[in-house]
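With one protein chain removed, the remaining protein chains of the complex are shown where they sit.
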Amino acid sequence: MNRKLRMGMVGGGIGAFIGPVHRMAATLDNEAELVAGAFSSDPKKARASGEKYHLDPKRVYASYKEMAKAEAALPADERVDFVSIVVPNFGHYDAVKTFLEAGFNVVCEKPATFSLAEAKQLKKIIQKSGKLFVLTHNYTGYPMVKQAREIVRSGKLGRLLKVVAEFPQGWMAGLISAPNNGIGRWRMDPKRAGASCCMGDLGTHAENLVRYITGLEIDTMCAELTSFIPGHKLEDDGNVLIRYKGGARGILYASQISAGEENPLAIRVYGEKAGLEWRQENPNYLYMSDPSGNFNRYSRGNGNCCDAARANTRLPWGHPEGFIEAFANVYREAFKGIREIAAGKKNVVVDAPNIDDGIAGMAFIETCVASTKSKTKWTKLLK
Amino acid sequence: MNRKLRMGMVGGGIGAFIGPVHRMAATLDNEAELVAGAFSSDPKKARASGEKYHLDPKRVYASYKEMAKAEAALPADERVDFVSIVVPNFGHYDAVKTFLEAGFNVVCEKPATFSLAEAKQLKKIIQKSGKLFVLTHNYTGYPMVKQAREIVRSGKLGRLLKVVAEFPQGWMAGLISAPNNGIGRWRMDPKRAGASCCMGDLGTHAENLVRYITGLEIDTMCAELTSFIPGHKLEDDGNVLIRYKGGARGILYASQISAGEENPLAIRVYGEKAGLEWRQENPNYLYMSDPSGNFNRYSRGNGNCCDAARANTRLPWGHPEGFIEAFANVYREAFKGIREIAAGKKNVVVDAPNIDDGIAGMAFIETCVASTKSKTKWTKLLK
Amino acid sequence: MNRKLRMGMVGGGIGAFIGPVHRMAATLDNEAELVAGAFSSDPKKARASGEKYHLDPKRVYASYKEMAKAEAALPADERVDFVSIVVPNFGHYDAVKTFLEAGFNVVCEKPATFSLAEAKQLKKIIQKSGKLFVLTHNYTGYPMVKQAREIVRSGKLGRLLKVVAEFPQGWMAGLISAPNNGIGRWRMDPKRAGASCCMGDLGTHAENLVRYITGLEIDTMCAELTSFIPGHKLEDDGNVLIRYKGGARGILYASQISAGEENPLAIRVYGEKAGLEWRQENPNYLYMSDPSGNFNRYSRGNGNCCDAARANTRLPWGHPEGFIEAFANVYREAFKGIREIAAGKKNVVVDAPNIDDGIAGMAFIETCVASTKSKTKWTKLLK
Partner (left out) sequence: MNRKLRMGMVGGGIGAFIGPVHRMAATLDNEAELVAGAFSSDPKKARASGEKYHLDPKRVYASYKEMAKAEAALPADERVDFVSIVVPNFGHYDAVKTFLEAGFNVVCEKPATFSLAEAKQLKKIIQKSGKLFVLTHNYTGYPMVKQAREIVRSGKLGRLLKVVAEFPQGWMAGLISAPNNGIGRWRMDPKRAGASCCMGDLGTHAENLVRYITGLEIDTMCAELTSFIPGHKLEDDGNVLIRYKGGARGILYASQISAGEENPLAIRVYGEKAGLEWRQENPNYLYMSDPSGNFNRYSRGNGNCCDAARANTRLPWGHPEGFIEAFANVYREAFKGIREIAAGKKNVVVDAPNIDDGIAGMAFIETCVASTKSKTKWTKLLK
């Protein structure tokens, strides 16, 4: 299948944040082209979006149901190869299901679903479909995150003892004194966002980052979710202590009211022999140090990076890559999988987050909520 | 012209560095599509490149001459809207001339030409053509560079006194003890690169950055170009003292043998009231400080950034943008110009480097060479 | 009393770490001179220490009991003005008590005592003595910590919402695979260190830093102390969630097994309007930022720093001050208090940690232990 892949999109109309990121990421390498979409439930906005994205009006649909049906009816050499789902959380499950069952590969925004139960159900649907499902926990697309994972796997840190993952943002701080400005946002609405605001938006990214780099599995958690914004029905701040299987300890926290913070997702992993540190706001570098005073910086693009880090790099050292490029790495892996499936390969595995990550994320969210509500606090990870 | 622009490319076949960057940058915003190219003088490589880039084989040409002719003969709604020239320096002039005269807009890699004389000649051709010519001094595409320019223009620094611009790289250091590994590279070959290696490759970027941010014009220069690599006929290191018109002083240096440096282009601008600092390797931030202890960081994506900085941003604060996005900003401005020209507008001006920047860069290079050769050293900027 | 103060020391013989720091800090400003000491229970080492410190052998004592008696018997213009206690935790209480009751001012290493009960008892002794007691939570001596405190007090952050305090070290990581190397250390011995190793050594510093900067009082805590080193009877890692009175939330953690970390005590304070960040390893700077993109760095020595920050600075901006200078600021305040007491002033208050900080620290330690042992986890701060 030596041609560009044809991309469809659900959500992501004019004015959206994450939709354009998906489009830029998917097309960065000249390996895909946006050709169809159901961008908005507002027909006017949907149409305007299609125009802005230079689509054939016939393939700008009023709903994803219509889109799935119409695209499936197109000749094989016209219809989309995959669909990116970028609607709010409550819409993920049905949209993903619809396209999978119509025979399309799916790329979906995180968190995977509205609830853990939905995520587990979705796994069955994916398995039955034989199609690719990729979840855009995009931070794991950064080359230096892959380098970190490789270092952990290589044993250079020794047995892991402790992980600190943090993801504070401050953009909601202003809502505390002026809550009316923001209460309408979908992330803050339990009906659209689900059981969590901050942990669903940010905490699951941190959780997935830990999972990807360390391979550690959560045993029990002690979480405290807090809502500082008056009237906010979900949390805007969350702090979690974690016991991983095997004995490692963890701290994971996320926040939307940490005034002055931009997007400093960070992870520190400590093993018996050495420690690692990576910070998303300056993502081209990874730091490893040990108690003997050795401190090494790994810099993206150099020959001393591992295969996975090098394969996910587009530019030489010193030419910064950023968020879009990392996101594009998730798509690149998805495309690899889509091409393999098209070529008839079975049990395709690619280096991109999948429904197991989605289930883990939903379990994390629901356990955070359960631990906060419980009196005993330390709570076994829900399954 | 509400459609994607059609892009052609000269050079940039498989294995090239800067060609792919142009492709990613040009297509990042879904506003252009690569449709034609003369990727290599090696027909096999040209063909393979066309396949890899998913082009119609008919539009993969054996030479840019052939391409210009064939594309010009295509119907208006098929032929390319612009051509990106990414061949080594010695090929710029004729390729640019060919496409301009065939009626195409041109985006060209820097330095503009092989010599100052060529650059001045090219200006006439451009003016005559009525087409857009954009030179990819891409570093000026960074939002925080635009913020720096705005701060200088606003008078917040006061009268400018001093500028320090540096661009050391280290990738050639290894050639000093093993010169045979690299002497064949085109950048080191006076017949292909022109009068300069290091200053043409890196120094002109620094010079353009100073020019863009400060608006200062060079009066006289005292340069020392040095070749550390045995057998290297051009320089691999250059240090320059500059006197700007109006009295400001400057230091500008570039290097290819500064072992361990990656790509730390940096500029510091000092005025009577305050100073600025920007470093390319962490490009999302700009620093301003003054003698009273005030130190402010401007961070890309925030509301306190100027219009130009905000208009050249794709992501919120804290989601790092990098080299490709800055490069894409140059293309975005080029597309604006191309669409204006297509709409019949005259004297189109866009916020992207043009032939005047190209002439300034060539004058800078040739004055560096002249100053190095002269005995008096302080040399008036050549015209 | 326009003369140098006469200093005595208990502990701090040759080879000690913190004893020399006390000596350098106390004498940095030419306002004190070491004249007497009970440096070691090993007479040979005590004598050698006295020689090395250039003391009159008559004032090098075999025990602090002897020292207190002998010094008290000296004429007023010879005997020490204050004594610094730098022995392991279990020795604090009696040594401090002995000197206070013999009529001497005391500077004491943290944590204040072996237990909370001792600390409360000590408060009574101090009050009765009319002498000065200063506890060297030295990190609060840094000028930029004082600046942080002033910013919080000024209301620039608005109501405080969240505090993250961290103090990971890695020097014990090596003991995990070679525990025999370290088990003998006094910090790891419950009989000498008390109920805690890591939280007593590091956690209390973090706790005191939060207390000093924010003024927040702990309501309840949920702590998990872990011992990773085989055979270690105390903890070498501790993570704590905190609920402060008034509703702010906190994370505080400390570690001795975070391989590769040196001494990165750090605090981030988030209010409704803005956030602060200070990091001990680069202590001359303090950062304040807000959700509008404003990001300001305060730099020690500048006129825009508050009175307390400026009063605790010895050098101009850009000339780094470090750990010893911050420690010396604690002593400088102590000296101010000692001179005031000598001048007959009552109820002397100085800007240095005192027994209330000591009690708070011991309460923090014992609550960490209680929370870890309890099943309910969230534990009211012990009193």
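The letters A, B and C name the chains in turn, as written, and every chain counts its residues from 1.
Throughout what follows, a residue touches a chain if its C-beta (ideal position, glycine included) is under 8 Å from a C-beta of that chain, and two chains touch if they have at least 3 such contacts.
Given the structure is predicted, the values throughout are model-derived calculations rather than measurements.
Colleague: One chain isn't shown here. Among B:Leu157, B:Met199, B:Leu265 or B:Val369, which residue touches it?
Modeller: Among B:Leu157, B:Met199, B:Leu265 or B:Val369, only B:Leu157 touches the chain that is not shown.
Colleague: Write down which of B:Lys120, B:Arg249, B:Arg310 or B:Lys336 is the residue touching the left-out chain.
Modeller: Going through B:Lys120, B:Arg249, B:Arg310 or B:Lys336 one by one, B:Arg249 is the residue touching the chain not shown.
Colleague: So which bits of subunit B touch the chain we can't see?
Modeller: Given the touch definition above, subunit B has residues 157-158, 161-162, 164, 166, 168, 170-171, 173-174, 176-177, 222, 224, 226, 228, 237, 239, 241, 243, 249, 251, 253, 255, 257-261, 268, 270-275, 288-291, 295, 375-378 touching the missing chain.
Colleague: For subunit A, which residues lie in contact with the unshown chain of the complex?
Modeller: 292-299, 301-305, 317
Colleague: Could you please point out the subunit C residues that touch the chain left off the display?
Modeller: The list for subunit C reads 2-4, 17, 20-21, 23-24, 27-31, 33-34, 51, 53-54, 169, 261-264, 280-284, 299, 301, 314-325.
The rule we apply is simple: only the chains that are shown with their structure count from here on.
Colleague: What chain lies closest to the overall centre, CA atoms only?
Modeller: Of the chains present, the most centrally placed is A.
Colleague: Could you work out the angle of the rotation that brings the CA atoms of subunit A onto the matching CA atoms of subunit B, rounded to the nearest 5 degrees?
Modeller: 180
Colleague: What's the farthest chain from subunit C if centres are computed as the mean of the Cα atoms?
Modeller: It is B whose centre lies farthest from that of subunit C.
Colleague: Based only on mean CA positions, could you tell me how far subunit A sits from subunit C in angstrom?
Modeller: 43
Colleague: Once you find the CA centre of subunit B and the CA centre of subunit C, what distance in Å lies between them?
Modeller: Distance between chain centres, rounded to whole Å: 55 Å.
Colleague: Could you list which residues of subunit C touch at least two other chains?
Modeller: 295
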